[in-house]
Structure formats: C-alpha cells, structure tokens
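The other protein chains are all here in position, but one chain of the complex has been omitted.
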Amino acid sequence: MAELTTYRESVAEGIAREMRRDPAVVCLGEDIGAAGGVFKTTVGLYEEFGPVRIRDTPISEQAIVGAAMGAAMTGLRPVAEIMFSDFLACCWDHVANEIPKVRYMTGGQVTVPLVIRTANGGGLGFGAQHSQAVENWAFAVPGLKVVAPATPSDVVGLMAAAIRSDDPVVFFEHKGLFASKGPPAPPEHLVPLGQAACLRTGTDVTLVALAATVPTALAAAERLTAEGVSAEVLDLRCLVPLDMRAVLESVARTSRLVVVEENPYQGGWGGTVASIVADEGFELLDAPIRRVAAACVPLPFADRLEDAVLPTVDTVAGAVRALAAY
Amino acid sequence: MAELTTYRESVAEGIAREMRRDPAVVCLGEDIGAAGGVFKTTVGLYEEFGPVRIRDTPISEQAIVGAAMGAAMTGLRPVAEIMFSDFLACCWDHVANEIPKVRYMTGGQVTVPLVIRTANGGGLGFGAQHSQAVENWAFAVPGLKVVAPATPSDVVGLMAAAIRSDDPVVFFEHKGLFASKGPPAPPEHLVPLGQAACLRTGTDVTLVALAATVPTALAAAERLTAEGVSAEVLDLRCLVPLDMRAVLESVARTSRLVVVEENPYQGGWGGTVASIVADEGFELLDAPIRRVAAACVPLPFADRLEDAVLPTVDTVAGAVRALAAY
Amino acid sequence: MTTTAETATAELLDWYEQMAVIRRTEQAAQDLFLAGLVKGTTHLAAGHEAVAVGASTALRDDDYVFATYRGHHHAIARGATPEECLAELMSKATGLCGGKGGSMHLTKADRNMLGSYAIVGAHLPMAAGAAWSAVLRGSGQVAVAFFGDGATNIGTFHETLNLAAVWKLPVLFVCENNLYMEYTPIGSVTAVPNPAADRAAAYRLPAELLDGNDVLAVHAAVATAAQRARAGDGPTIIEARTYRQFGHSRTDPGKYRPEAEVAQWLARDPLTLARAALADRGVPESDVDAADQRARALVEAAVAAAKAAPEPDLATALTDVWADGSAGWRS
Partner (left out) sequence: MTTTAETATAELLDWYEQMAVIRRTEQAAQDLFLAGLVKGTTHLAAGHEAVAVGASTALRDDDYVFATYRGHHHAIARGATPEECLAELMSKATGLCGGKGGSMHLTKADRNMLGSYAIVGAHLPMAAGAAWSAVLRGSGQVAVAFFGDGATNIGTFHETLNLAAVWKLPVLFVCENNLYMEYTPIGSVTAVPNPAADRAAAYRLPAELLDGNDVLAVHAAVATAAQRARAGDGPTIIEARTYRQFGHSRTDPGKYRPEAEVAQWLARDPLTLARAALADRGVPESDVDAADQRARALVEAAVAAAKAAPEPDLATALTDVWADGSAGWRS
C-alpha cells in the first residue's frame, strides 16, 4: 500500500491539483503565501504558483471574501482562506447575504464559483473564539454548498469538486484532523458534492457524523461491537447538498438514529437531519432520535473542560447503547 | 375595552417605560433619534429622553454593537438598534463571538446586559437582503437570549424583561407585524423570558409558532375548525430560553406536532424543536413531525414569488390536515 | 466611451438625453410606487444623473460597474432600458432580474453592470475583486464602485481601500455624496467634512472632490482616473457632491432637509446645468427639447410595456439558486 498522507498535506495537494488544471484558480488569504498558512495547509503553493496566484492579504476578512466574490463573478475561481472559521463572523455579510444570494436575486445573471476554505472545530484548547464548529452557520444560509471532509483523500476529492463547482462552497477543514493520516487520494480523484459515505455497515443503529465526529462515531461503533451492538456509520461529507437519501435508507435498515455533531445542540445541523427523519422516516423508527452535540456553551479553554462539553466516544457510545436497548 | 395599539408603537412604549425606570438605559442606532427610526419604532424617545440617551450613529454596525458591549460591561444598559436583521451579518463577530462569550470565557468576571433590537422577517417585498428571518442565526449561538414577540403587549412585556435582563438579548421585531394591532400592555407589564403562550387550545395537533408565524398558525387553526380539526397553537415568544416543557406538554395532549417557522427549512430553529420532541417526546407521537418553513432559497422580491416561498395559512393548514388524517 | 479631453457637443447632447431618460424613469417609478404598482421600496436617484452618465460615458463598454440600492441611474447608464428597470420594479417577468431582485438589485450583467447591493458597503470589495480579476486576465478593464456618503463610515470601505491601494488595482471608488444618509446628515456622524476624499490619504490614494451635478466634471474625472487605473497606477477616490431630489426611499418627503438647501440644489439640477452648458455651446433650445421629448416618449412607452408585461411564473421562485438553474439543497 502507498504511504499514508496527512489531512493537512491533502489540503495543499487538493488545491495544487486544481491550480495545475485550471489557470483561473487563484488563492488569497492571510499568511497563505511564503509562510504556507498558519496551519501549513498551503505549503508549497507559493513556490509552485508564485505570488500572483497565491496572494497574501491584510487582516481584512470582508475585503478577502468580498474581493473573491467580485473575482468569481468576472472569470476567476478564487479560493479564499479564512484562517479560523470563527472569523467567518467578520465577513458574515458577504458569506451569508451577498455570495449566496446574488445569483438568485439577479434572476440568474451571474455565477459565483468560489471556495471559502476555513479551519473549523475544537478540541485543541484554542478557547472560545478559535474553536467553534460553525458549519451550522453556513448550513442555515440557502445558496451555499457546505463541505466538511473527514479523511485525507476526501479532502482532495471534495476540494476538486468544490473548486470546479460553479456554485459558492464553504469548505470546512477540521483543525483536529489536520494531523490525522490516511491513504492518499488517487490521481484525478473527485468526490462529488452531496454523497454521504457509508464507512461501516451495521444493523442496529445508524450513526450520522461529519468531519471530526466521524472518527468519534467510528470509535464508538467499534467499542460497541464488543457489547453486541452493530452500528452503521455514515459520513455526510457535505451538509449542502444534504444526502438525506443515504440517511433514510440506512435508518430503513436500522430503525434507529443517532446524529453526532460538534456544534452546540441548539441550532445544530443535526436538528434538520433529525426533523427530516422524524417526518419522512417516522414509520421507520423504532426508537427516539438522539442527537449527540456539544453543550450549549462557548468552548472553554482547559482541555478537561473542553472534553466535557464536546461529543466524545463515551457520550456517543452511551447514546447508541441507550437506543439499542430501547 | 381600551383602544387598540400597534406593535410598532409598542416598541417605543416598551423602551420608554424602561428608560423612565432606569437611567442606565440608553439607545443607539442609525436614524433612531429625531427621525424616530426608519420603522417609526423609536418615535417620541428623542423628544422625551434627549440626544444624550438617544444617540444617532454612523452606518457602522460593528461600532454600534461593539460600543454597546463595552458600555454594557461598564454600567450602562444599552439598547442597540440594527435596522434590518439582515445587517446583523455586518456585526456578526460581535453578536456571535464577543457578546455571548465574554462572560463565560472570563470565568464569570463580566456581565453584558444589553439588548440588540432589530427588524426581522419578510413578506413586504423588500427582497433578498432586507427580508430574512434570521432568529435561527442567533439561536445557533450559546450565550444569547433570543426574543421574538408576536403581539403589541408582548412587545412591551418582553422588552421590559429583555432590558432588565443581565444577559445579552437579541430582540427580533417583525416587520410584517408593525402595523398589526392589539390590546395595549397594562402598566408595569412584564413577560418573563422563556414562557411560551398557549393562544388556542386544541386536541388534535399542536402548532408551534413564533412572531409572524403566530397569526398564520392561528388563522390556519381557525380555518381547520370548520373541517373538524382541533389545533392547539403555542407562541414560543423566545427561542432562548426555549420553553420545550410547554411544547412537550402540548404534544402529550395532541400527539401531533407541526412547527411553523419563517426561516428556511435548512438550519431552522424548528429542527431543534422537532429533534427534542423526536427524542424526549417520541412516545407521545402518533404521527410524523412536520415543519412548515420557508423554501431554501434567498427571498424573492415579487410578492407572488415571496408568497410562494414563505409559510402561508394554506401551507400550514395543509400540513395540519395531513397530520390529523395520519 | 470618450477619451478625448474635449467633449464634443453632440456627445453632450446625448448625455443630456441619457440624463433625461433617467429622470423620467425615476419620476415614473415614483408615480408607480404611489399608485401601488411598485411594491417594497425604491430609492430614487433623481438628482444624481450626472454622476451615472458622466462616469459611464467615460468608461469602456466592458468595464465593470457595481452600484447600491440607489442604482437605477447606473443600470440605465450602463445600458439597461427603462422598460427592463420599471418592469423589475413592478415585479414583472420581463424585469431585469425577472422580478426576483426588485428596485434595490437592478443588474445588467451582459453589460458588465454587475449588480446593485442593498447592504451598505458590501459591494466595494466586489469591485476590487473584479479589478483584480481584470489584472490577472490582462483584460485592461477597470471596475467602478458607486456608493453613498454614508458608506464611508463602514468597515468594508476601509478594508477595501487599503487592499485596492496595496494591490494597485484598477478600481475607481466614486462616492455620491448627497449630504444625507437616510434621514441623518452625513456631517453629524463623520469625523471629516468630505467623507470620501478626506480619507484618501489614509490609503495614499489620489482623490478628486467635484461637483457631481456637472456631467462634464464627472466625465473628466472618471476618464482621468480610468486612464490611471488602466496604466497600472491604481485606484482613485472620487467624491461627487450631489443631491437627491426625492426623499430617501418610498414615501419619505425629506422634511429633515432645510428648505433653502433643497431649493439651492434644485436650482443646480444636473439637467439644468447641462442645458446651460449646451446653450453656452450654441445648441438651439429646440434640440434639447427634442431630446427631452424623446426621453419622455421612451419612458412612457416603457411604462406601458412594463404594465402590460406578464408576472413571473411561480415556478421561478424555485430556480437559479445554483448555477445549473436548480434550487434543491438535498441530493
């Protein structure tokens, strides 16, 4: 088998593949150039593609994302980095009100083929303002595609799909996964947006996860095997398009659903998933739907406190166990 | 019976009552002074309280909300207006990352007793950037209280509770309700945060609504009586604190739930309500949970198109009818 | 597009006519709004015509324009017909945006008028981005962002001007300073007297402060700035002082403005000034009247056509979220 690669390296690899393929792809963001990005996710791009296509910016999130939008409307395919996903709040008007709406409100006159990449999620002790999982923010805004890969090869494959997409994509790279390893993406790897991956089949409970909750869900499923509970694990990969067909089909087999989200319970994307199943899949269910999400608090700094509020293998396993016994 | 008053007038009345009571209450925002606010919701305040306590600002949403935060941390009780709730996106860092987190992340050292008032919602043909119902954005952020009154007297009573709250409150005033009329609030009226109102009892289906969807839900319930369907209507009034007890108690009686939200289905607050019922109230349910929400598109300008994507009496009645027949 | 410094008289007459078309369209919009045929809101640009026409005529056809919710004049100056505009305001299928945008979002993308944006300041970085794109594509295009005085106090203004200056982008920042935001005078909330021009030094940018009611002055300044931009010399800030003749929006009567101020500015109506300039150049009044007549006829026909146009198909509420024309969010 080929050597393993990291999720972190796969980000740069995914971007580089598309930049080689399409001269319209350009990158902009803070410290993404010679510095290679503060998470080292753009290492090598500056060297290969130079300062014209890999552009350092001032600390001006609105200008970064707004300029990306203008560039996307006029022939480029910008990939804008927002360093931490928390800072999407600093350009939220562009992310929520401009980029996703302009095509619709002009009656289809313009397209906005851009990607906003951002380091998302907690678990690293970065505190309340650098740790949030905010994919649910983007999910609440019609007109954005929302991607959140869990493995190195998905990073590459979904990056290709995101950059080639003629629609705006918010691409959440999980900080907690950067160091994780997996098989590298094959050449020309492309993972279409909106296809969940079934990572583990099972018969008793369906676990729906995303990004960093995928390994958590897999570990919980693994642990439960010993107890005789067979859990199926779905990695949604994208929130928009949302592959509810895969979820409903799985629940049709297992009759039980646990959704594992990193964002706080209140307003989390799992609520939408659960509500669709409680509506369209009501008759499939043999037990309550359970959501394992973060506590409804800002994220604390101390790791033991952070562990206490984020979903863990223990809390997921506990939820699955309870449902299986229902 | 006393003369009726408007929802619009009740906003100014609610603020004025608190300003009379507490000299620490101050208002800031664009055109709120001599102009009386672009929705005429601050009419009379400038005349009564003067330019020191009623302060016009530049078009600087971050400065407005950020200054309100600093003032709240140091002894004032600011009431900041963000003219249209869509523009919360322009100060989202302060609303989502600063104001709700500072108390927690300082270990409880500071409090932030402020209110952000904003005109929310659609139905008036203001187009994609001036019509959104974004209470679900605020709902997704732990640390904010989220209020959205449906009647004139609730505006006054909830405004009193919001301004007196030592916690930050986002207060959504619905544009579509400004002209609506109802009995004025009695003197000293106070509606505690987090208490849903049961506006109509019924036995077959529970309708959960908020702000402008309250009259829609009531009208649908009314219409269905003729068909022999008895619908109970709950006005949540607040999303945080969320009165799930009232919802679960009602579902315990009716066994059926329809949630009526104005925000788009994806990421809407109704998902969280539905997911709690699908978990904690699973055994109460005799039918699928249905959410009637806006279509997952930016809001169109033309009224017939807007009507086609927002929840209406027809769509709500249709959903209730279907469930009742389930 | 004109690149000669001296504007030909025939050209000036044409500009006059364009301004007259805009004025008539705005008046029609107001009448239709009052008649209940335009829903939502409108922000009319009557009084601002010289900015739009002076600027647009100084640009190449493929240059990019970004406007605000007060943008009818820019749409028309970039080639939108009064009929397309009014149909949009009247929620018609034949409107510029098929009734999905409305007055605040007029867009004529096939003429590179890339939209009207309703959240103050949001379009400034878009214009910078379009300019950046032009540089990378080597197209020689420039981008222009038009914005109000009130927009000079919002964060994007600062972020964009700095970025555009550092990247030396071919972008023009044209402030239509009409002295008011909605109902509040800009001077009461701004630390400097000239809200755009006085900020130029903070970005080491050149600034032009000029009479925005003088179409020749606007044209000259924009032509020079566009030339600079195309030559690789970066952005220019242009502050054009002008005045809106209607209220801020909808039925606002504008009572917060001193009568003398209104009168003074009405006397300096851009059409009046252009008429005077034409007279100075010896153009017979009848030629100007004829232009007015053509404008009136055009807009009258536009009103009739827009009224007669069909409403949008309900199905269009669920199209064009995505580039493939669809609107689904579940796969």
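Each chain carries a letter (A, B and C) given by its place in the written order, and its residues are counted from 1.
To be clear about the criterion, a residue touches a chain if its C-beta (ideal position, glycine included) is under 8 Å from a C-beta of that chain, and two chains touch if they have at least 3 such contacts.
Computed from a prediction, not measured in an experiment: that's the story for all the values here.
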item: Options B:97, B:213 or B:275, residue touching the unrepresented chain; value: B:97
item: Option touching the unshown chain, where A:12, A:54, A:68 or A:90 are the choices; value: A:90
item: Of A:202, A:215 or A:300, the residue in touch with the unshown chain; value: A:300
item: For chain A, the residues touching the chain missing from this view; value: 30-31, 33-35, 38, 56-62, 86-87, 89-90, 124-130, 266, 295-298, 300-306, 308-309
item: Interface with the unshown chain - residue positions in chain C; value: 153-159, 161-163, 165-166, 188-192, 198-199, 201-205
item: Absent chain, residues of chain B that touch it; value: 26, 52-53, 55, 57-58, 60-76, 78, 93-94, 97-98, 100, 102-111, 113, 142-143, 165-167, 193-195, 238, 240-245
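Criterion: only the chains that are shown with their structure count from here on.
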item: Distance between chain centroids, defined by C-alpha means - chain A, chain C (Å); value: 40
item: For chain B paired with chain C, centre-to-centre distance based on mean C-alpha positions, whole Å; value: 36
item: For chain C, residues contacting two or more additional chains; value: 97, 99-101, 105, 117, 119, 155, 316, 321, 329
item: Sites on chain A at which at least two other chains make contact; value: 93, 97-98, 100, 104-105, 142-143, 240, 242
